[in-house]
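Provided herewith is a single structure, encoded as structure tokens, for subsequent inquiry.
Of the protein chains in this complex, all but one are displayed in their positions.
When the chains are written out, they are named A, B, C and D in that same order, and each has its own residue count from 1.
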Amino acid sequence: MELLSYVIRKLIGGIPLILGVTLISFVLMVYFGPDKTFELLSKNPTEAEIAQVRAQLGYDRPFLVRYAEYLKEMATLDFGFSDSTGERVSSILSRTIPVSLALLAPGFVLGNLLGIVLGLVAAWYRGGWVDKLIMGGAVVGMSISFLVVIVAFQALFGVVLGWFPVRGWNVHDLPSYAYYVTVPTLASVFVALGYNTRFFRAVLVEEINRDHVRTARAFGARPAEILFRNVLMNAMIPIVTRILFSIPLIVVSGSLLIESYFGIPGIGKVTFDAITSGDQPILKAVVGLTAVLFVLILIVTDILYRVVDPRVSLTGDAR
Amino acid sequence: MIMGMLLLAACSEPPSDDNRDVYRHSEDEAPASLDPAQASTVYSNMVVVNVFDTLYRYKYLARPYELAPNLAAGFPDVSDDGLTYTFRIRSGVEFTDDPAFPDGTGREVTAHDLVYSIQRHFDPGVRSQGAWLWSGRIVGLDEWGQNGADYAAPIEGLKALDDHTLQIQLTAPYPQLVYTLAAGFSALVPKEAVEFYGREFSVKPVGSGPFKLTSFNSALATFDRNPKFDRGVLNLADEGYRDDLHGTYGLQALDGQAYPFVDGLEIHFIDENASRWNSFISGEVHNVMVPNEQIDRVLTSKDPIELNDDMAERFHKHSGIEAGFVYGGFNMADERFGHHPDPDQDAANRALRCAIRDAFDWQARNETFYFGLGNVFPGVIVPLVPEFDADLSRRSVQHNLQSANQALDEYGWRDQLPSMSYGMPSSVQQRQMFEQFRAQVQEIGFSTDQFSPESFATFGDFSRAIKNRELDLFFLGWSLDYPDAQNTLQLFYGPNETPGSNNFNYNNPAFDALYEQTLTLQPGQQRTALYRQMNQLVIDDCVVISGLSRTRVHLWDKQVRMLPDREILGGFFMRFVDIGNESETAAMSN
Amino acid sequence: MNAPLLKVENLAKHFPVRGGLLRRVQAQLKAVDGVSFELEAHRTFGLVGESGCGKSTLGRTLLRLHEPTAGRLWFEGQDLTELDTSALKRQRKQMQIIFQDPFASLSPRRTVYETLREPLDLHRIGTASGRKRRIQELLEVVGLRPEAIHRYPHEFSGGQRQRIGIARALAVEPKLIVADEAVSALDVSVQSQILNLIGDLQREFGVAFVFISHDLAVVQHISHEVGVMYLGQLVEQASVERIYSMPTHPYTKALLKAVPKPDPQSDDLDAAAASVLEGDVPSPIHPPSGCSFHTRCPEAMAICRSQTPKSINIGSETDPHQVRCHLVDPALSLHIKHE
Amino acid sequence: MSDPGIILPAPEPAAARLRPERTSLWGRALDQFRRDHAAITGLAIVAVFFLMAVGVWFGWWGTQWSQALGGRWEGPSGGHWLGTNLLGQDIFQRAVYSTRTAFEIGLIVAILSTLLGGLLGALSGFYSSRWIDSVLLWLMGTLDSIPFYLFVAAVAVAMAGNPWAMHIAMVATFWTTTARLVRGEVIKLKNLEFVEAAHAIGLGQFRIIFRHLLPNTFHILLVQGTIVFVSAIKAEVILSFLGLGVQDGVSWGLMIAESTQEVLAGQYMNFIVASSFMFVLVMAFNLFSDGLQDALDPRRAPR
Partner (left out) sequence: MTRINQPHPVLRVDNLCVEFATTAGQIRAVDQLSFSVEAGQTLGIVGESGCGKSVTSLAIMGLLPKPAGRIVDGSVLLDGQELTRLPEGRLRQLRGAELSMIFQEPMTALNPVYSIARQMTAVLKRHQQLSARQARHRAIEMLARVGIPRPDQRIDDYPHQLSGGMRQRVMIAMALSCQPKLLIADEPTTALDVTTQAQVLRQMVDLQQELGTAVILITHDLGVIAETCDQAVVMYCGSKVEQAPVADLFLQPRHPYTAGLMQSIPRIREHKLDRLPVIEGQVPNLAALPPGCRFAGRCPNREDRCVQQQPPLTERGAQQFACFNPWNGPVES
């Protein structure tokens, strides 16, 4: 009951955020956004045809009407049909989101797990050569552009070694999944690892300096025990925050690059195509749903806070 | 656990049956819409003509392209005045089974379906991209659309005389009419499916073509053979088979066999050249159009085109010229350099345009971006059409800085050149092309700032800028709808000015008069002569910087017996593709 | 008699506590709850109490660094609670504060000169050239060498920083300084230096102090009057002599007994511990009914649970001794039984 | 014995007794920074790049980036140190010219987003849990929940190919991080006694923000500025690949975008040169930024 009232309160609190996101993205992407009209026209259009297409796309209606329409779509989660293909937006999303999740999940999980492990190791040996090695590696990883990594990995694994496909997504069982997901996963882990390790190390070092860690040592706790119970468990709030908040970014921005470069029909590629073709219903859906995802993640984060830290209360302000 | 769920979600596609013969085709772009009414691109057409039927198709192997009846039983009867066409349609052809039909069983295709399919283009609700093919040509059709598109209302010029006979009455002779009935736009769609799927008809097409679409997304379209499809057997001789040209491809084995030959079809849409090429090399797809940057690695000779030994051992090749061209154009509506009411200024403006044209180096463009495989030609009658004049002076496509500078001096342009904006969709290659062009015009005195790029995030926005006459200079490509020079010459017809197809806003009464004169002419020497006259006008007025037709080099796996094409023939070839026996074990071995 | 320098009447400061679905105010944290006292010029009022009793909040409310929730505040006969922003800004010149944490009380990125110059500039004290001289004087007064002027706070020890803090408070020549735990964070040897400095300054400049501390010994040393605070209220106030020689409120007594004496011969730890209070200080959000001290009071009676004791003067007119305890209420005639 | 140990907080501020050799916070940071060899190396490399950019600015070199000086895909030679690209343009000249582009983007975005983030973050922190803070937090939340590339694309489209669209979009997204950090620091600082002291002497709110709070967040602004600088350079690569980046001119991002096709055709020069230039600068900047962060870390400062 406490949880429910909390979630309701947070959902209500998320409304301004969603309104803000929809308003900004509406103004930028829809109102001033790309004009689809001229892509839908025939080779020899007339003014009348142009007016007709604009009317069909709804471009001729006033700002407020169109924005209200968008809000209505958000409320009903029905974004109509793609302006390009005519496919129902909901069916596009339900077709592509699972692909993106399957594509991104291994890299996301590995990137964070490895980051935490490396962060723990570096934090424990901080100042020593192990730490310097790991952090040096992290800086190198952080300094390479994602694009460069993708191109290099494709060339290496796809062309030079020929172990994995350069692109595509023809997944129907576990081996084919592994076959297609490996290179994108390696690329995303490679890129994320530097940032993750660095962040986790900083958080863990902060925690390692706390009094209770000294207490644990004074009572003879083993390093593994200290690292897990005192350091990791107490650093969960920033860790959970970072991991959860990276989800919406990865789902849209991360998948956008990977998918358009690996030619994988996920939500990122659809979004990218929607940008370059001005497919507003899809853009509206993606942006709107990302905002909703953000709000949901805000809620999940707060609930997880309470799970990982008994001091956090959902009702009061006491933190 | 979450991973497992994701995996399941991702693996929901049914496993493919490995015993089927599946031809895996690669294309460089995905079609936007599969609705014939919007089949304006090569990519849409590729799918549409395989899922739907058109009355006519092009012969498999004959070049220049020739029509052959497809759904039609023979060629139409044409009245003497050239205004009334009567088509006979095969009987016994059925649409594929689909939930859209009562009982889920496809019914017979009739002449009424063709009437409906062409009517749709004039229905304002359909957002047709092909209506212009028939606009103003068929008696009563335009009015029908303007009067609310009531499908129950009869149209005088477009009627089914019975289930298997269609009559079209033209407002004026239209020699290209039969060509238009081989275009994807004219494909026959069942009204039931259009109504059943509504807007989603564009991704769930139902037709009577050789294949039935089973899945479609921006990366892959898969098809099964349409078991109801029966057009008899392949007659190689009728299709224009010549042993000297086609002998090595193993097509003989197919002669006399019923088509389509493959059980399934996959079309992979792969945007990046490199990815597409690698998919081909690794055997994931059966064919590829050689991307430019691979030309040097693959070919030992460009004229004639010869593969290197390694490639020749593994793959078949075929090369052909594209049905279209790329060109640069000026916005003639701009008085700074386009048409001008003052004849002196008009002449000076022409000189400026000619100077820019002469500064443009087609050879460099060809070498850099088409690896020397492009076919540079003067004017706008492209090499693929029969009216092409191989002997035309090449003066207009020669890089000639001296004449360019001379003209600028002569007409007093020196030091007062206008600033020109160059529009382009934002892409790496477009930018490189621009950079090369800019380096060339700098040679005739334009400064970097005077010749500035304007890039557009979407092609639509780029088109809008052209249609709104905001760009001074732009480069575009045109692909032919049918093999007739009229298709490109109409781009310069005054009444077609923007937002029509005349993006140049070229307005020359002499040209227009000639154009109108040719409209009703049947193919022949007289028409060809007039076409060439018009062509010369366009060249002399320096409206365009034209042109180049690309040479396509197709490679395909030797186990596949076919002759791929994506120009005029396009998707029609897929029904004749056969996979050799080896493939049954080789598919997806990795 | 003239109006006292500072007169506090029923001063209260409550902080709202929010919660629930609509984040409504659910309760009030009564940090200061009806405090009254007077302070003459040149004198020091010692405010003593354990952590969380509201003494720091009271100190800040006196300066209107917190807006009082209720009650009145007169400074030299003027009602401070009625001042608008600009008048308050002028008033700030009269009243200053010294803080506990010598590390947090100085801006780390400003030199001593900048720190001391700011109040002079703000209140337009002296001429531009005179200000520098004035700053040097101030440093001298608080016992710092003039070369300290262009140094940053981190270059000083805790005691020296506290001296800078005192110099800043003195810069505007205030009539009243609130010293909030001004020596608590310092080492003993430094503590006594600063205490002496404060004593000297009072003698030299006649500044009145409200001296807040949890250390009864320090308060005894520096104060003229002492108030003992518990849960936002003054439970006992009197002259320093009276409080320390005859503590009356059970809380005051307990406090005094609990202080460890630096003398192995004195009462043993056992004695101190025997008289110590049970339990912890209750939450100021939900203070106990009646006398807020009754939950820990060794002498609590039934009435203490239900009735809030009034403040009763058990001293004389001239030497008042206010105690908030039912035990001393003559109306209840309990003090007899107690004695 | 190989127990790496846990560095406990100095149990007593023993270090506080240590007279620092330097007389200012910055001086001490400088000392700390000087001892950090990696950071010094990083700074030196950044300086070299900066000189390169300045040279391009003044037209000392890199002037012929747009001209076709040689044939297609020439190998490294005396004339073209790092070979030529598809158009016959000199790859070295283009890479050098791109240094200027990178610094322009990096500096503009870093400076603007730091200014904006610092200012709004300070306002938000100072007026925390007041309406102005709510509005700013709402704005930050909103901007943060729009996917970055979508946002940039939207700005680019909405501004119809304006060459500054990318910068504006980056500033609009990057400032929020700075603002949140500054906000947090200001909230922490404003409860410190020196701020109360400023109130007590009668200082106005804006003076407190600008004189007492913002200067104390300077280390955050500086470090965050360097981080944004690097992020902007890296984001440019992606945006240029997507066609939303630099409109006229050349940048490493454009070079890499050009080279993605060439790499698979076996032409690596463009890719290697552009990636290496960028990698070296970004790496150097990261090292520099790390060193700076360490040197300015308030927890290291003896207090």
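Operating definition for what follows: a contact is a pair of C-beta atoms (placed from the backbone, for glycine too) under 8 Å apart; a residue touches a chain by one contact, two chains touch by 3 or more.
This structure is a prediction, so every number in the text was calculated from the model and none was measured.
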Of A:Arg9, A:Arg54, A:Arg210 or A:Arg242, the residue in touch with the unshown chain: A:Arg210
Sole contact to the chain not displayed, among C:Val17, C:Leu88, C:Leu256 or C:Met301: C:Leu256
Selected from C:His66, C:His123 or C:His214 as touching the chain missing from the view: C:His214
Where the missing chain touches subunit C, by residue: 50-51, 157, 159-160, 187-193, 195-196, 199, 214-218, 220-221, 240, 244-245, 254-256, 258-266, 268-270, 272-273, 276-277, 280-281
Residue numbers in subunit A that touch the chain omitted from display: 127, 210-212, 214-222, 225, 229-230, 233-234, 236, 308-311
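Definition applied: only the chains that are shown with their structure count from here on.
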Pair with more cross-chain C-beta pairs in contact, given C-D and A-D: A-D
Interchain centroid distance [CA atoms averaged], subunit B/subunit C, Å: 89
Subunit A and subunit C, separation of their C-alpha mean positions in angstrom: 53
Sites on subunit C at which at least two other chains make contact: none
Multi-chain contact sites of subunit D, meaning residues that touch two or more partners: 153, 157, 243, 257, 260, 263-264
Parts of subunit B lying in touch with subunit A, wherever the complex brings them together: 2-3, 6-7, 9-16, 32-35, 38, 40, 124-125, 127-132, 135, 199-203, 217-220, 268, 270-272, 274-275, 278-279, 282, 284, 457-461, 463-464, 467, 481, 490, 496, 499-501, 590
Subunit B partner contacts - residues on subunit D that touch it in the complex: 66-68, 72, 86-89, 153, 156-157, 160-161, 243-244, 247-248, 254, 257-258, 260-267
Subunit D - residues contacting subunit C, complex: 16-17, 19-20, 23-25, 192-194, 196-204, 211-212, 215-216, 218, 301-303
